[in-house]
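Contents: one structure, followed by commentary.
All protein chains of the complex are present and in place, except for one that has been dropped.
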Amino acid sequence: MLKTIGVVTPGGDAPGMNAAIRAVTRIAHSRKLQVLGFERGWDGLLTNTYKRLTPRTVGGIIQLGGTMLHTLRCPEFEKAEGVELAAETLELNEVNGLVVIGGDGSFRGALELGRESDTLMVGIPATIDNDVFGTDETVGFDTAVNTAVAAIDKIRDTAISHERVFIVEVMGRKRGFLALEVGIAIGAEVILIPERECKATQIVDVIRENAHKGKRAGIIVAAEGIGDTSKLAKAIAKKTGFEVRLSILGYAQRGGSPTARSRLLASLFAEKAVDLLCEEQGSSLVGLQNGTIASIDLKKSCETQKPLDLRLLKLAEMLAI
Amino acid sequence: MLKTIGVVTPGGDAPGMNAAIRAVTRIAHSRKLQVLGFERGWDGLLTNTYKRLTPRTVGGIIQLGGTMLHTLRCPEFEKAEGVELAAETLELNEVNGLVVIGGDGSFRGALELGRESDTLMVGIPATIDNDVFGTDETVGFDTAVNTAVAAIDKIRDTAISHERVFIVEVMGRKRGFLALEVGIAIGAEVILIPERECKATQIVDVIRENAHKGKRAGIIVAAEGIGDTSKLAKAIAKKTGFEVRLSILGYAQRGGSPTARSRLLASLFAEKAVDLLCEEQGSSLVGLQNGTIASIDLKKSCETQKPLDLRLLKLAEMLAI
Amino acid sequence: MLKTIGVVTPGGDAPGMNAAIRAVTRIAHSRKLQVLGFERGWDGLLTNTYKRLTPRTVGGIIQLGGTMLHTLRCPEFEKAEGVELAAETLELNEVNGLVVIGGDGSFRGALELGRESDTLMVGIPATIDNDVFGTDETVGFDTAVNTAVAAIDKIRDTAISHERVFIVEVMGRKRGFLALEVGIAIGAEVILIPERECKATQIVDVIRENAHKGKRAGIIVAAEGIGDTSKLAKAIAKKTGFEVRLSILGYAQRGGSPTARSRLLASLFAEKAVDLLCEEQGSSLVGLQNGTIASIDLKKSCETQKPLDLRLLKLAEMLAI
Partner (left out) sequence: MLKTIGVVTPGGDAPGMNAAIRAVTRIAHSRKLQVLGFERGWDGLLTNTYKRLTPRTVGGIIQLGGTMLHTLRCPEFEKAEGVELAAETLELNEVNGLVVIGGDGSFRGALELGRESDTLMVGIPATIDNDVFGTDETVGFDTAVNTAVAAIDKIRDTAISHERVFIVEVMGRKRGFLALEVGIAIGAEVILIPERECKATQIVDVIRENAHKGKRAGIIVAAEGIGDTSKLAKAIAKKTGFEVRLSILGYAQRGGSPTARSRLLASLFAEKAVDLLCEEQGSSLVGLQNGTIASIDLKKSCETQKPLDLRLLKLAEMLAI
C-alpha cells in the first residue's frame, strides 16, 4: 500500500514548480501519505539527500519562482550504476511513488529509473518550452510567455520612438511554442520558429512592404533555435538599409513569480499525480488534454514529438497586416 | 455577399477587448471586408456614430486595456424604438454582420437587435467575470485573475508580517469564477463564492484550526456576490478574537494591459467570429470549448447558466491544510 | 564598547524593512558586532524573543515585502512596567544599541525605552506614509507610490472606456504625501489631501469645466484622511449628473517587493544607523536630507510635524488643465 511519496525536480527550473511541490505535499498529506523532497535533482537520489515535506514546510512558496528542492546536472545518473544507486535510495526509504517534475529529459530519467525500481513513476510536465507530448500546456509556460510579452511591450516603446526594426530572441532551442504565442500576443511583424524555415529575403520583403504601408517600426520574434540571430540582424540591415537591433531576452524568462495559470495548472497536475499513484498507475504523465486534466503513458510521451499548430503562424501573419 | 462588418463593445470593459477589435479589423480586412467601429456601445448605433477601422487605425492597441470604441450605458436601447433605430443604422450603413464584444447583457441586446434586423450577429465573450455559457474562458478573465493575484501577493506580505487574517473581496456580483481561481492561485485559506453558502462559523473553525496548526496569518478570498464582507469581517473578528482586515480590490481588476492569454484568446475568437460571418452563421457565440475554438447558438448561451466546477473548491480546501 | 546590536520593527510593515534588516545585520557583522532580531515588535522585547541574525540568515530577503521579524500591536509596552521589562531584556542580552525600524509611533516607543535603558536608540524611518520629520523620504514610500500608480493606471483604462469620473482613495490617515505624489504621477484631475480643504463644489467645478473641454473621464486621488470618500462620490454624482465610481486601494499599498529606491534607501539608512551606534550617537534618527544621508535628534523628529510642499499641489493643478 502507498505510504511514502518522493518528489524531485531534476531538470531546468520553471515557474510553478514550487506550487506543484506544495500541492503534491498537501494533497498527499491529506491522504495520509508522507512526502520526501529529494534535493538537487537526481543527485539527491544518488546521495540520499532529502527534506521531509509537510504542509507547513511548503507554506509560503506558491508564489515563488524556481524550485525549493534545487536542481543540478547529474552526469552520474546517466550511467547504469547511477540509476541503480538511485533505485536503492528509493528502496531504502520505502518510497512507493516518485513524482518527477520537469521536462523531457527528466522524464527519460524517470523511465530509466522505473526500469530498475518498483517505485511508481509519475511525471508532471513543467518547463517553459511547452514541448512535452501529452499535454497542451506545461507548468511555467504561461509565465514565460507573459514575461517575454512584458519585456517586448517595453522594447516596442523604443522600436516605435526610433522607428526601428527589432529582432527579439526568446527561449526555445528546438521548438517554437514560446516564440509563437509571444509573437501573436505582442503583435509581431514576423515570427521565426525552428519548425518552419523562413528565408531572410522573405523577412526583408515584409519589412519593405510594411515601410510602404507606413509601419516603420517592427518587431520580429525569433526562437533561439532558428540559428544565429545576430547574423540575421546584420543581413536584414544590409538588405533593407534600415537599422535593425537585436535583443536576446535570456534567463529572466525562466524565473519569476508564476502566473495564476501556472499555479493553477501546477495544483491540478499535482492532484492528478497523487491520484494516479494512489491508483497504482505508474509510468504515467499528467497533462492537460483538450481542457481536461488527464494522463498518458510516460514512455509514449518521451518518444513522441509534440505537434505545433502551424495555423497559429497563419493567424499571426494575418494579424500583422 | 458580406461586405461590411460592424464592431461594438456595449457593456463593461475587459482587458483584451482592444486586441479583439484589432483582430476582427485585420482579419476582416484581409478578406476584403470593411469594418465600422460603433462608438459608446449601443449608443453609437442609435446615433450612427462610428469610426472606419483599418489595419492602421487599430495599430498599437493590442497591449492596451479598456476599449478604444468606448462604452456607455444606453437605456434607450432597452426600448423597442431604440432597437429599431439601431437596426436602421445597420441598414443605412449596409452592415451585413455585427461583432458584439462583451458579456451576457451585450449578447441579450444583440439578440433583440437581431430580431429587428437582417444583420448577422456574432458574439465574442469578453468579461472579467467568465460567466458566459458556451465558453470555458472569456477574454479578460485571465488578466483579472492575475491582477487580483498580484495584489493579494502584496497583501500577504502584510498578513504574514502582522500575523493577521485578511478578507479580500474580488469582483463577481453573481458568480464565483474569479474568486475561485484567484483563491487557488494565492493559496487562500477559505474561498467564498455565491454558488455555495459558507457560514461564518465554518470560517471561524478554519481560522481557529489554522492558528492551532501554527498558521497565524490567513487570506480569505470572497466574491463580491456573497454579501456584506465588512459585516463578515467584524463577525469573524468578534468570534475569534483575532484582528481581521478587509480589502476590496475594486476597479483595478477591470483594467490593465491584457495578459498574453487574454490577447491570444481575443485573436482566436476574432478569427472565428469573422469566419462565422463569412459562412453566414449569425446568432452565434464564439467560445473556447475543451481547448478548441468553437461556437454555439447565441440564444442558448444567454438562456443557460454556466456551471462552475465545484471540485475546484474541494481542491482548494485540500491545498489549504 | 559596542558589541551587540538589536533590531526591531514595532509598527506597521513597509516594503524595504527586510532590506534594512539585512543591511544592518551585514554591516554590523562586518564590524564584528553581533545582531539580535527581536520578533513581533515590542512584544519580542517583553518576552525576550529574538533570532540571532547573521549574514546568512538575512540572505534572500532583500526583495521581499513585509518584515521577517514580524510585528504586533503591543498595549503592554504603553505602560511603564512594559517599558521597564523591555529595558531589562536589553540589559539581559547586553544589547548596546537598538535599531528601531518604523514610523512615528515606533520612534516614540524608542524614546520611552531610551529613558529607562542605557542602550543607544537609533531610528530608521520606514513607513509608506512618508510622514516622519527629519527625512525627505521614508523606506517604503517609493514602493507604495508606485503600487498605487500601477493600480490607478489600470483604473484609468476603465475610466476612459466608460468616460466616467473615479475617486481613488489611497492610504494616508493624517497626511497627504502619498496622495500628492501619486496624483501627480497618474495625472489626476484633482488631488485631495488633509492638509488643504477642498470643497465638493470646487471639485464639481473642475469636473464640469473638464467636460466642457472634452475631458469626459477623470481621476480624483484622495487621501484616506480627507473624510468619507463614499459620501463625496455621491455628492459629486448628484451635483454633476455624471456617474462617479469609488475605488479604495487598500492594503496592497503596504506590501509587495520593494522598488530599487526603497531597497537602496534602506541600505544607506542602515549603514548610517550602524555608524551612529559605533560613534555612540544614540537617540538619533537617520534620514535623507537634501539628497544626503544624515541624522537628527529622535526626540525632535517625534515632536515636529513634517511639512508638505504645497507647491506640488499647485503644479498638479497646472498639469491637469
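Observations
Letters A, B and C mark the chains in the order given here, with residues in each chain numbered from 1 onward.
The definition used in the following text is that a residue touches a chain if its C-beta (ideal position, glycine included) is under 8 Å from a C-beta of that chain, and two chains touch if they have at least 3 such contacts.
Keep in mind that this is a model prediction, so the values were computed, not measured.
The chain not shown here makes contact, within the complete complex, with A, C.
Which of C:Met1, C:Ala80 or C:Ile321 touches the hidden chain is settled by the complete complex: it is C:Ile321.
Remark: the omitted chain is touched by one listed residue; of A:Ile124, A:Ala151, A:Ile220 or A:Ala260 this is A:Ala151.
Only one residue from A:Cys198, A:Ala211, A:Ala235 or A:Ile248 touches the chain missing from this view: A:Ile248. Even with one chain removed from view, chain C keeps its contact list with that chain: residues 22-23, 26-27, 29-30, 55-56, 59-60, 62-63, 136, 142, 145-146, 149, 153, 156, 160, 181-182, 184-187, 213-215, 257, 259-261, 263-264, 267-268, 271, 288-292, 315, 318-321. By the touch criterion stated above, the residues of chain A touching the omitted chain are 9, 12-13, 15, 40, 64-67, 70-73, 147, 151-158, 160-163, 166, 245, 247-256.
By definition in this document, only the chains that are shown with their structure count from here on.
Comparing the centres of all chains, each the average of its CA atoms, the largest separation from chain B belongs to C. In chain B, 153, 156, 160 are the positions where the chain touches two or more neighbouring chains simultaneously.
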